[in-house]
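Shown next, in structure tokens, is the structure this report addresses.
One protein chain is absent from this view; the other protein chains keep their places.
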Amino acid sequence: MRFIFKTSYEQDVRLAKHGGHVFWYSALGVFLALSPWLLPEYWLAQLTFVLIYAVVGLGLMLLAGFTGLFSIGHAAFLGVGAYTQAVLNNMGVPFPIALAAAGLLSALVGVVVGMPALRVKGIYLGIATLAFGFVVEEVFARWEHVTGGNAGLFVNPPAIGSWQIDSGTGFYFLCLVIAVLSTLAILNLLRSPTGRAFVAIRDSEISAQSMGIHLARYKTLSFALSAALAGLGGALYAHKIQFLSPEQFSIIQSIDLLLMVVIGGLGSVHGAFLGAIFLITMPQLIALGKDWLPPAIGEAPGLQSTVYGIVLVAFVLFEPMGLYGRWLKVRTFFQVFPFYRKGMFKRQKSFQKSDRLK
Amino acid sequence: MSQGAEEILVLSNVESAYGPIKAIRGVSLKVRQGEIATVLGSNGAGKSTILKTISGIIDPNRGSIHFRGENITAKDPADVVRRGLSHVPEGREVFPLLSVHDNLLMGAYTRSDRDAVARDIEAAMTYFPILRERERQDAGLLSGGQQQMLAIARALVASPQMILLDEPSLGLSPKLTKEIFEIVVRINRERGTTILLVEQNANMALNVADYGYVLENGRIVMEDRCAVLREKEDVKEFYLGMKEEGVRGERRWKKKKTWR
Amino acid sequence: MSGDFLLSAQDISVRFGGVLAVDRVSFDVKRGEVFTLIGPNGAGKTTVFNLISRIYTPTSGRIQYDGMDLTAQPPHAVASLGIARTFQNIELFEHASVLQNLLIGRHTHRRTNLLDDLLFTPKARRAALDDREKVERVIDFLDLQHHRESLIAGLPYGVRKVVELARALCAEPKLLLLDEPSSGLNVEETQDMAFWIDDIRREFGITVLMVEHDMSLVSSVSDRVLAMNQGQVLAMGTPAEVQAHPGVIEAYLGTAEDVASLRRPA
Amino acid sequence: QTQGVSKNEIMLGSIQDLSGPIAGFGKQVRLGMLLAVDEINELGGVNGRQLKLQVEDSAYDPKKAVLAAQKLVNSDKIFAMIGHIGTAQNMAAMPVQFQKNVFNFFPVTAARQMYDPFHKLKYAFAATYYDQMRIAAPKLAKEKGAKKVCSMYQDDEFGLEVLRGAEDGLKAAGMEMTEKTSYKRGATDFSSQMAKLQSAGCDMVVMGTIIRETIGGIATARKLGFSPTFLGSSASYTDLIHKLGGAAMDGLYATHTSQHPYLDDASPAISFWAKKYKTKFNEDPTVFSVYGYNAIDAFAKAAQKAGPNLTVDSFIKAMDSMTIPADIFGSPPATFTATKRLGNDTSRLSQLQGQRWKVVSDYMKP
Partner (left out) sequence: MQLVQLIISGIAQGCIYGLIALGFVLIYKATETVSFAQGDLMMLGAFCGLALMTFLGWPFWLAVLSAIAAMAAFGMLAERAVIRPILGQPAFSIVMLTIGIGYIARGLITMIPGIGTETHVLPVPYKDQIWRLGGLVFNVEQVVVIVVTAILCGALFALFRYSRIGIAMQAASQNQLAAYYMGIPVKRLNGMVWGLAAAVAAIAGLLLAPITFVHANMGFIGLKAFPAAVVGGFGSLPGAIVGGLIIGIVESLAGFYLPEGVKDIAAYVVVLVMLMVRPNGLFGESLRKKV
């Protein structure tokens, strides 16, 4: 059990609350920095994907987890970022500029989508974003001379001047840097007035308003930031996948993104990363597990979606706080060892209340 | 009050917790058929928790609850209501998007006799005429006090054996507060409904109730007939606000920085 | 407008469908006073608060605040003009801790921009520490030290009331609107509340507009009282005057028979 | 040491849609490939090496296809990707493969990109939709004396290829596309599309459609009393059309190369093969099973020819110098060179007659 003696307000503002934090996050940092030499190529590629999705997840976490606005069309922002990056990059624009443009353009689109969000809530917002997602997908398909339409678009490796980042390792570090910076930005946000305003809006709009929070402005801002992160993620995604086609940014992708933050644990920054790990490794785990099943089941078509569904349902049932919730329990177990009691995390009965009035 | 009356509600050694936080610790209390009992206690003492545990909203970790001789420990709330135990919760809890009438109808959900229900709804509206005026309005749009009236009326139409009242006077005007207690007493006398009352207005509560319990930090520290409790110095000081000037003046300066 | 008045409502009315919730009500609140609204349930008191905090727009009439037309302001601007409020039914941020709630209360005083926040520049750090200090002062004032880190969802009703008051105080308002500050509090706590309101007015110089049903609290802290009934003004004056007003007794206080009349034969 | 080739094994990979919208086809391709793999392995493999096939599921999602390709290429270390289904999925997976010198062999899609920007690792077998329509559309139009040729196509790359092929073919024959209308994949209502074509007075409609849309479109037209000549691509050359659409589908033309393997086919070879398949998997084979079977078969032939020292280069050398002979399913002979990577660009026409596909033309030359 750890007791922290606080002696100044400064401590509450710091990101690392105690030595343990410093130690473990440094260890993680070292591992990540050495991964290219520790992990086989295949797993490094997966790790890169995880980082990319984590960036997108951070954005969605900000929107859904902290501001309480659920977007079922988030793949659209991912797509805007990806296509912007691809088009600019293929035109020879240096990578950092293209990346910034991808983030900015997505943010701009986010603002546009944020508009209806100012007036609608809950399910209406969900459907608005869903509809928006479909429209954007259609634009990708129709705007052929820019996006290549349904034929798709190849993406050249990222380059700054004549320096091409085409090795897996180089690109991995690129993603790592961006993921770390995004995480820091989100953490900073959460310990400052902007982030608190988001949380306020999530919990009670009327009350937030009476605290002087401009609902429209902050909701739009949340959309913009979230979209910007999705755009950055999209830009990296474009390079990683090297080929873009409109159906990659369909409702399925949007739902995957949503699942990612929910399974990761809504309302926690860790959740974005854990969710990304889940999203990327799950299909691989299913593919691996297939070999242990009798062929009649293991080789049956539809297995993947069945297992995926079962895992999802199991998560919601047994771990509504997501992977992060599970992690907290495990951590507590070790921290208070041997005093962990079974009822410690026992769920009290809880009761649903109308979301329509907020 | 008849001394040997049958005990309708018996809590023995009940302990409830919210996660790791224990809210009540080993509470035992009895309510006799036809009496009004009250639980006093300061903020956070666990009064509401006792009522919630009785009606099954939270499950106790330990102890048992018997209502009319049957064990209702950790039963489904709907089941408890069906046995004739109604609960007027703290904080109104109306159905915001249903009309006032439908709210009352839901109060009588456990009853199947349509005509009797209609009659009781009429009667409830006579207690609170404003409800008749707003019969078709969404309950969520009523003023705070009006919602409180609705919440009480809703429990009345259930025509229960026993009512748990959690701060019924919350947000009501002085006049209505008095009326509410009159109604409570009337119901108790006329219908013989047993009542367990939790109320911040201790003066009122001790006046209308027969028997009282004093709860502190989740434990019952005192219990007696209300007539006796009213005269105790502690009760006078802490719950009825009858203190000497000196004590009050001191309280003002008791705050000191507890730096963590 | 006279400079003494911080707030003045002129002939405000608001209608919801068939209900005339507020009907041509006028009143002025002087700087530094405690002004109380009383009235039976459904009289329109909370609606007056909602008009001031711009949740509703009056059907007719104007509200002047500090020399400007409040009705022309958007809802979110009200707070930055120095008006903070509490709610009758408690509207806290349920999934946040007390400390976070109070920090959100400081929103109108934010000095950093988005970039500062994202990068957590030294300026943002200073602002954060500064806010924290102000918040701690309120915590000390209202004795909330023990609940600093608790989640709102687990607090008893009475503590929540105090937290809501604290949140409003964190905004360092000029005008504080309190909707039934003592409901759900026991006698002792109500007395605390009375002292607090007194201090808020005296020490912080905040003007208080309050809705309250507990007459002991009303008479001990208010300078003036306005009684409403069915949306209209019934009486106005000192607490004693209003309490003696027959209309008020009739509609609101009830006859003065002793509660002991309810006492049951032993 | 070449990736995927060991002393007694050749590691092959494939990505199929096993849980997405065309899981039916994906499954059939897979079974066709398995049949071929087993046959070859039973006969001693390829130069003494057994074939090993690893199949992954893409659920028809390009992102999953990339993940699957990464697994196959970098983790399972395959020598070649065979019969990968879906255009976008192939496009997304190919860069991953080519980085590691892994072939994209006989993908199950008739898109031009499967061979078009040349890459030494690309080998495609199927006449493209574009070519199918470029040749068949004008030919059928002339034959039927159609004045107004129109098109209904799926709003994606597949549908557009059909449309483009038909348009270019018509133009070359001095004709023009009168009217065209599209729908989105998964659409179920084609009434406004058919109304549009009907009011334009079309007497032949080129269908850039797959299965349900082909049936839905034609059924809608029939109900509206609109009966032009319908021409589909090899995407609508499947037994499902008549199984699901019934008699209303009779008269539909479609282009194709391999024939549908009916169990009671007139050709004893096909019938024998079909029965063998059915015995093994307890399912009727379809033309997709044939695609899978042929892909493995062709690979084995080339690998055999490449000799015991199987490397990327030796395989290319073998492929580029051999002719894959015509097979029992009526596929034409295929040849490849160092620059030509499409085995054959001709197709033939079948028509639905009495709820069964009948070949009605030989391989067509423009």
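Note that the chains are named A, B, C and D in the order they appear, and that numbering of residues resets to 1 at the start of each chain.
The rule is short, and it goes like this: a residue touches a chain if its C-beta (ideal position, glycine included) is under 8 Å from a C-beta of that chain, and two chains touch if they have at least 3 such contacts.
Predicted model only: the values in this text are computed from it and were never measured.
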Touched by the hidden chain, restricted to displayed chains: A, B, C, D
Touch criterion as defined above, residue of D:Ser6, D:Ser182 or D:Ser267 at the omitted chain: D:Ser182
Contact partner of the left-out chain, one of C:Asp28, C:Glu91, C:Asp117 or C:Glu189: C:Glu91
Positions on chain D where the hidden chain makes contact: 19-21, 23-24, 27, 155, 180-184, 186-189, 191-193, 195-196, 199, 211-212, 215-216, 219, 223-225, 240, 243-244, 246, 248, 282-283
Interface with the unshown chain - residue positions in chain C: 46, 50, 55, 87-89, 91
Missing-chain contacts mapped onto chain B: 55-57, 76-78, 80-82, 86-89, 93-98, 102-103, 105-107, 109-110, 140-142, 154, 158
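Everything below uses one rule, namely that only the chains that are shown with their structure count from here on.
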Central chain (by mean CA position): A
Far-end chain from chain A, centres as C-alpha averages: B
Chain centre separation (chain A, chain D; CA means) in Å: 37
Where chain D touches two or more other chains, by residue: none
Contacts with 2+ other chains: residues of chain C: none
Interchain contacts, given as pairs of chains that touch: A-B, A-C, A-D, B-C
Residue ranges of chain C touching chain A (in the complex, touch as defined): 53, 55, 75-80, 84-85, 87, 91-96, 100, 103-108, 110, 112, 114, 116-120, 124-125, 127-129, 131-133, 136, 167, 171
Chain B residues within the chain A interface of the complex: 17-20, 57-59, 61, 96-97, 140, 260
Complex contacts: residues of chain B adjacent to chain C: 1, 18, 21, 36, 42-44, 48, 90-92, 130, 141-146, 148-149, 167, 170-179, 181-182, 185, 200, 202-204, 207-208, 210, 225, 227, 238-241, 248, 251-252, 255, 257-258, 260
